[in-house]
Every structure is written in C-alpha cells, then in structure tokens.
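The structure's right below; bear with me while I get my questions together.
Missing here: one protein chain of the complex. Every other protein chain is in place.
We call the chains A and B, going by the order they appear; numbering starts again at 1 in every chain.
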Amino acid sequence: MQVVFQITSGESDVQLSMLGQLHNLLQQAVATQTRIAVEVVVHGHAWNLLLIDGNPLSEKVLSLQERAVKFLICRNTLNGRQLQTSQLLPLTEIVPAGIFHLISRQEQGWAYIRC
Amino acid sequence: MQVVFQITSGESDVQLSMLGQLHNLLQQAVATQTRIAVEVVVHGHAWNLLLIDGNPLSEKVLSLQERAVKFLICRNTLNGRQLQTSQLLPLTEIVPAGIFHLISRQEQGWAYIRC
Partner (left out) sequence: MQVVFQITSGESDVQLSMLGQLHNLLQQAVATQTRIAVEVVVHGHAWNLLLIDGNPLSEKVLSLQERAVKFLICRNTLNGRQLQTSQLLPLTEIVPAGIFHLISRQEQGWAYIRC
C-alpha cells in the first residue's frame, strides 16, 4: 500500500487533523499486517508544519517520521517564503515541484489523499 | 465506473453541495447507461450528515441510499465523538479507518473525489 498526502493549509487544526489521520492509518496498517509507504507533500501555506522553531506540532511530525512517514516540501514553496533548509525539521526532503511529484506518484500507482 | 467520495466538513452547504453532485452523477450515469458504484466515506466533522435526529439533510441521504449510494463512517470518528450506531441512519456502514478504506479503494482501481 502506497499513498501520498497533500496538505496546503497553514491552520493548526487542519494540520492536527492530518497528523491524527496518519496515526490512525499506521495503526490500521499494523492491525492488518499491511506494509505501507506514506509521503506527505507540504506546500502552499502548510510550510509552518515543518519548522523547527515555534512549531507546536513538531513533536508529532518527528514521531511520524520515526515511523517512516516522509515529509516532502516543495522548492517553489521554500523559494517563495525565503525559507532555509536549516529552519526545517532535519528529515524533511525537498522536491522541485509539489504538484509534479503528486502526479508522478499517482502515475506510479500510489493512492492520493487531499487534506 | 467506481468512485469513492471523501467528506470531512460538518457545514451544511458543503454537505448539500456534495449531495447535489451525487445526484448529478447518478443522473449522468443513467443518461449514458453507465453502471456505477458509489461510496461516501464520512469522517472528521462530517458525522452529523448521518444522524437520524436533527439532521436537515437526512431525507436526501436516504434518497441516495435508495439509489445504491453507500455511506460509510469511520469507527475512529464514532469513538472520538462517542456516537452510537443507533443514532445513525440505518443503512450506514462502518469501516475501521476511513483513510485506510480510501486508499484500499484507490488500489482496487476506484476513482477518488475529495469534497
């Protein structure tokens, strides 16, 4: 099972809801002995989810990263916000264009969930 | 044709809009003689769409259920809201985890529509 999530919201209740969904998903994968690959493409206003400083959700993101959920941020988003990679949680990966990555994954057979 | 809808909003205009889309979809399926299977995964804040009491949209949901649209609610949502199945419209089905179901359906080749 392979799935890519898309989040664009900077609001913490939307972000918290997604983190809860990821947690539930991993629980269900364990319960059903399903191998699962999960990526989260973060773009638009959602970049604050991946900040090291002043991010109330960073612990939850780190905990999901430890459980093999990959968080990807779009280079266009980084450039538009003048963010440095040093400001981002260490395991964050960078993709050149978020939408392009979402399409590529779907073409590779991954499921898509829009947050 | 097989499609799974996802709704997370508790706002009645969003829910009404989805019910209208489902109606239009079924009309178009009839017009083009297309066999179609439709599921709606209800989670997050959208649980009120499936209540028996105090739900202004219940008649429309029932009418769609009669036309073979399946409405599924997530057990995590039920537990989080302390809802009993007796409070839900009778044909409502329960899935262990809404996101997991949405991914499974896509892996089975179903289309996905995010409301």
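Points to keep in mind about this one:
In this text, a contact is a pair of C-beta atoms (placed from the backbone, for glycine too) under 8 Å apart; a residue touches a chain by one contact, two chains touch by 3 or more.
Keep in mind that this is a model prediction, so the values were computed, not measured.
Touch with the hidden chain on the side of subunit A covers residues 6, 8, 44, 76, 96-100, 102-104, 106-107, 112, 114.
In the full complex, subunit B touches the hidden chain at residues 1, 3, 17, 21, 24-25, 27-29, 31-32, 109, 111-114.
Methods note: only the chains that are shown with their structure count from here on.
Note on chain placement: the centre of subunit A and the centre of subunit B lie 26 Å apart, centres being C-alpha means.
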